[in-house]
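A single protein chain has been omitted from the complex, and every remaining protein chain is retained in its original position.
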Amino acid sequence: MSLTREGIAYLVACDLPEGSYVNLGIGIPTLVSGFVPRDREVFFHSENGILGMGPLAEPGHEDPDLINAGKQYVTLLPGASVFDHPTSFSMIRGGHINYAVLGALEVAANGDMANWRTPGEKVPGVGGAMDLAFGVQSVLVTMTHVTNKGKPKILNKCSLPLTAPRCVKRIYTDMAVVDVTLEGLILREFAPGLDPAAVQKHTEPPLRIAPDCREMDIPARFHAAQLTP
Amino acid sequence: MSLTREGIAYLVACDLPEGSYVNLGIGIPTLVSGFVPRDREVFFHSENGILGMGPLAEPGHEDPDLINAGKQYVTLLPGASVFDHPTSFSMIRGGHINYAVLGALEVAANGDMANWRTPGEKVPGVGGAMDLAFGVQSVLVTMTHVTNKGKPKILNKCSLPLTAPRCVKRIYTDMAVVDVTLEGLILREFAPGLDPAAVQKHTEPPLRIAPDCREMDIPARFHAAQLTP
Amino acid sequence: MVNKTLATCREAVANVFDGATILLGGFGDPGLPGQMLEALREQGAKDLTMVHNGSGGGTHALGGLIHDGRVRKLIASFPNNPGGTSFQELYLKGQIELELVPQGTLAERIRAAGAGLGGFFTPTAAGTELAKGKETRVIDGREYVFEKPLHGDFAFVRAYRGDRLGNLSYRMAMRNFNVPMVTAAKFVAAEVDELVPVGDLDPEDVHTPGIFVDRVVEVVRHPKYLEITTEGR
Partner (left out) sequence: MVNKTLATCREAVANVFDGATILLGGFGDPGLPGQMLEALREQGAKDLTMVHNGSGGGTHALGGLIHDGRVRKLIASFPNNPGGTSFQELYLKGQIELELVPQGTLAERIRAAGAGLGGFFTPTAAGTELAKGKETRVIDGREYVFEKPLHGDFAFVRAYRGDRLGNLSYRMAMRNFNVPMVTAAKFVAAEVDELVPVGDLDPEDVHTPGIFVDRVVEVVRHPKYLEITTEGR
């Protein structure tokens, strides 16, 4: 068993505390905002100068001047604010944003993260990825646990160019929730039907098992039959 | 003959071109705005975040949230804007302000200026003086030509701590208008009734006489019987 | 529901500790959190480092804190303002420390702290007494002085309107040091003239987004708490 992409996003959403300021990267992270409980106030930030971003705009109701960093038409919630890039990246670099939820290609046991250069990508681009990885208080990674060739993405050492060293706090995958600590990786949760040994099998560095390590408590609609590549 | 303080301010006001952005220091400089011809648009800046400042507020019509850098209640003209200190000093330091009109204690032949530490002043304070002197495109100095003991204020070398080196473009006094150039000081105008020799007598460094050097063309109401200390 | 409002300034300053560095907003009266200052005066913390453009006026607000001997050090650009008698007396007796910073450098150092920068090079003060002992560097033919960020443990400011999410908007010349200061301290509290429901502030009119603010207190302006207007530049 494993989780759907939505399942990974759901796990993150459950962990975001009320009142937190959160930047969501593209891919699985964009799904997170949809799973935050309605009675919990979480503030979403977009690099291009938005705090308090709401859902995507309904078709036909787009505001041409209001997009998110992924260039999608979005909405604002009551209490939102708009501002310029220097202010937006002051929020990021200055450590004011509590969480950045980012996709990653590789994460190392010490928290190193690689997510800006895909293997074989010939035209480089970094966007705000490094600013987020260096600046935000806690970087949460969402990704499939292994590559589409079945290789681990959680490694002893990243092989791809780093986005930032030692930046990741927690990793959410379709198999597990893993904390990155000074004492190494700690397995906190595993997907329904798996066990710690199964997760370890797909993880290069050794996992320590948290004393309260448990099977994920996640609704059945987020279960997937197999690993989602 | 010499000029009143108002006369010095009048000379400066006549020289400010339409469309220029100007910061006025305290003392004689604050008088400048009152003498700009009504049909000439000049924009006054205040360090505390105002562009397009108008006259002082009429008594009884003060806005408690609207003061200038000298802590006087002021007004805004149509087209004015308000902003924060970083933006305000970006305008100054970034060279966006065309003219700073500043009082000075001493100016040297090379344009060095001293205006932030009075002799014997025991509590120092610099305010925005250095930012203005270093950042603004052209620093115009207004001052009496000599001290109240009759000593020149235009010197070979400043004796007081500098506000900024080589910053002054032009000096307006009750006796003369003097340009600071790479070739030294150039006398452009002298007060009614004086002549270049009389100005030189009260000026330490040698003055070169501009080819078009002339007596000031200034209304009689700005004439003073003697030097204004 | 997120609620950053507090009923009193007393609560907003409750955690100020001895030896804290406080970024104090305002330039003259506009933006000065007079009631926070009076609450701080009652609260009692000492050995404070205060960061403010001037040295306050008379024996109230910042002047009062200094008068009471609660301030160890002032970081300011214009502490010799005419009304600043409390500071000036202690300074002449050698009983208070002063770090004199050009006004634009002061604002930029605070901004740099809030923006997560490690420092910057400014041309201001290069070659003058105020650059003594500081690192300088010639960049593209011009001399610059290295300046480090200036962080606060606390920042106290005044704004015009605020909401329970900490969003603030300012009137007229109130923004001054307040906009950078709220970004540069661990704990930030604002006194406001009016607390408004969330959504009343237009997103385009929020000058300080709520992310930078921890607490908001609605207060009634009282002239007693305002700095005197003759403070000078």
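Each chain carries a letter (A, B and C) given by its place in the written order, and its residues are counted from 1.
What we mean here is this: contacts are C-beta pairs under 8 Å (C-beta built on N, C-alpha and C of every residue); 3 or more make two chains touch, one makes a residue touch a chain.
The structure presented is a predicted model; accordingly, all values stated were derived computationally and were not measured.
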item: Neighbouring displayed chains - absent chain, whole complex; value: A, B, C
item: Residue in contact with the excluded chain [from A:11, A:28 or A:50]; value: A:50
item: Residue of B:7, B:25 or B:135 in touch with the missing chain, whole complex considered; value: B:135
item: Residues belonging to chain B that touch the chain removed from view; value: 18-19, 21, 41, 43, 45, 51-52, 76, 78-83, 86-87, 89-97, 135
item: Chain A, residues in touch with the chain not shown (by the definition above); value: 26, 46-50, 63-67, 69-73, 76, 82-86, 88-89, 92-93, 117, 121-131, 134-135, 161-165
item: Hidden partner chain, residues of chain C it touches; value: 108, 112, 115-123, 137, 139-140, 142, 144, 148, 169-172, 203-205
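What we mean here is this: only the chains that are shown with their structure count from here on.
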item: Farthest chain (mean CA position) relative to chain C; value: A
item: Averaged-CA centre spacing for the pair chain C and chain B, given as whole angstrom; value: 30
item: For chain A paired with chain B, centre-to-centre distance based on mean C-alpha positions, whole Å; value: 57
item: Distance between the centres, which are taken as Cα means, of chain C and chain A, whole angstrom; value: 36
item: Chain B, residues touching no fewer than two other chains; value: none
item: Contacts with two or more other chains, residues of chain C listed in rising order; value: 111
